[in-house]
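Take this structure first; my questions come after.
Removed: one protein chain of the complex. Kept in place: all other protein chains.
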Amino acid sequence: MVDLTRIMDDEVFMAFASYATIILSKMMLMSATTAFYRMTRKVFANPEDCVTFGKGENAKKYLRTDDRVERVRRAHLNDLENIVPFLGIGLLYSLSGPDLSTAILHFRLFVGARIYHTISYLTPLPQPNRALSFFIGYGVTLSMAYRLLKNKLYL
Amino acid sequence: MVDLTRIMDDEVFMAFASYATIILSKMMLMSATTAFYRMTRKVFANPEDCVTFGKGENAKKYLRTDDRVERVRRAHLNDLENIVPFLGIGLLYSLSGPDLSTAILHFRLFVGARIYHTISYLTPLPQPNRALSFFIGYGVTLSMAYRLLKNKLYL
Partner (left out) sequence: MVDLTRIMDDEVFMAFASYATIILSKMMLMSATTAFYRMTRKVFANPEDCVTFGKGENAKKYLRTDDRVERVRRAHLNDLENIVPFLGIGLLYSLSGPDLSTAILHFRLFVGARIYHTISYLTPLPQPNRALSFFIGYGVTLSMAYRLLKNKLYL
C-alpha cells in the first residue's frame, strides 16, 4: 500500500489544503446565514417549512422572498461560482511543482479577497468594494491557470 | 513515470472515490429530473425550448415557472452548495492519513444524509426531516474540516 499520508508532507500541498478548507468552511457559513435569516424573518421557499417553522394561523403567508435572504443567496452563489474554479485549478497547480512562496501568495490573496467579498456583499459596502474583491479572486485563479497550462499543457 | 494507479491501493482514498462518485451521480440525477418535469409539464425557461419541445400553436405560453420544477431546482442547488465542500474537504481529509473506519463513517453518514435530504425535499416530507438531513451532512463536512486543520494547518 502506498503511504499516501506522505503527500501531506509537501508544503505547497499542505498550504493548499489549509486555505481550501478555510475558504470552503467560510462558504458553508453562507448556508447557516441563509437559514438564520429565514428563521428569524420567517421567509420560506417551501410550504412544508412554513407549516413547521412559521407557526401561527395562515402560515402560507411566510412563503415569500426577502431582500436580505436574497442578498445572502446571491453572495453564496457567487462564492460557488468562484471557489469551484479555485479548488480545481488550485489543486492541479499545487501538484505542478510551483514555488512555495508564490503559491502561498496566490492562496492568501484568494482567501483574503473572498472574505472581503462576503463582507462587502453582506454589509453592504458601497461599490467598487465588492467588484474589486471579486476581480482580485478572479485574477488569482486565472494566474494559477496560466502558470499551470504554461508548464504542463498536454492535449 | 509515476505509477499513479497505486494511489488507488490506499483504502481510505478508494473509499472516498467510491462515495464521492456515488453522491455526484445522485446529484447528476437532479438534472435529469428537472429535464423530465420540464418536458412532461411543458415548463420552459427559454423561448427556443418552447418552440421545439412545447409543440402546438402559441408555444410561448410554456415560458413559465412551475412549483414542481422549482422544487427540484432548489434541491439541486442545495446539493451543489453542500457536495462541493464535501468533495474538496473530503479529498484533502482522505489524503491526511485518517483512521480508515472513522473516514468511512464520515463518508457513509454524508452520503446517507444527502440521499435522505433529496427524498425529504422531493416527496416532500414534513419538516424537520429536511433540516435534520441537511445538518447531518453539514456536521460531517465540518468534522472533516476540523480534523484536517487540527493535524495539517499550514498558513
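Every chain is named by a letter (A and B) in the order it is written, and numbering of its residues begins at 1.
Following the convention adopted for this analysis, a contact is a pair of C-beta atoms (placed from the backbone, for glycine too) under 8 Å apart; a residue touches a chain by one contact, two chains touch by 3 or more.
Treat the numbers as computed from the prediction; the structure is a model and nothing was measured.
Only one of B:S18, B:T65, B:T102 or B:T123 touches the chain withheld from this view, namely B:S18. Residue A:L148 is the one among A:A15, A:V69, A:A113 or A:L148 that touches the chain not shown. Interface with the hidden chain, as seen from chain A, comprises residues 6-7, 9-13, 71, 74, 77, 80-82, 84-85, 87-89, 91-92, 94-97, 121, 124-128, 130, 134, 138, 141-142, 145, 148-149, 152-155.
Contact residues of chain B toward the unshown chain are 1-2, 4-5, 7-8, 11, 14-15, 17-22, 24-25, 27-28, 30-32, 45-46, 48-49, 51-53, 76-77, 80, 83-84, 87, 91, 108.
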